[in-house]
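One chain of protein is taken out of this complex; the other chains stay put.
Showing chain A:
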Amino acid sequence: MAATIRLTVPAGAARPAPPVGPALGQYRLNLMAFCKDFNARTQKYKPDTPMAVTITAFKDNTFEFIVKSPSVTWYLKKAAGIESGSSRPSHVVASSITLKHVYEIAKIKQSDPYCQYMSLESISKSIIGTANSMGIKVVKDLD
């Protein structure tokens, strides 16, 4: 029997305060060990990048966790503030983001260990593709 805890924690900045404190404290997990471990493992990311952490807590108070930088979908949803992706992607536009958003997201993803060899341009193209498939329009400027 286990619990699944999902958190967003800034890279290198885990502290035993909310949300880490209450979420892990609830299951008596070793907060300090988690913070130290998480901070050490996220040293390679730009400081304060929000990392997606999934923790599996076991009945004996031990735990395992996986850390990933948030998915492109996560960033796009946040940037667009949308209620839902469009159900007909190429026809109905649900919301918009700017090229600046795409660039900012691309910069973050480039520090992902698997993306470091990719150019900012190719990462951006991939992000625009994902945005389109979610029905999010990419515009040069807003308002």
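Going forward, a contact is a pair of C-beta atoms (placed from the backbone, for glycine too) under 8 Å apart; a residue touches a chain by one contact, two chains touch by 3 or more; residues count from 1.
Throughout what follows, contacts and distances are computed from a predicted model.
Student: Given the choices "Cytochrome c oxidase subunit 2", "Tubulin, epsilon 1", "ETFB lysine methyltransferase" or "RalBP1-associated Eps domain-containing protein 1 isoform X1", state the protein name listed in UniProt for the chain not shown.
Tutor: The record names the chain that does not appear here as "ETFB lysine methyltransferase".
Student: Among A:A79, A:A106 or A:I128, which residue is in touch with the absent chain?
Tutor: Looking across A:A79, A:A106 or A:I128, the contact with the absent chain belongs to A:A79.
Student: Go through chain A and note every residue touching the omitted chain.
Tutor: Residues of chain A in touch with the missing chain: 1-8, 12, 15-26, 28-33, 35-36, 39-41, 43, 47, 52, 61, 73-74, 77-85, 95-98, 101, 142-143.
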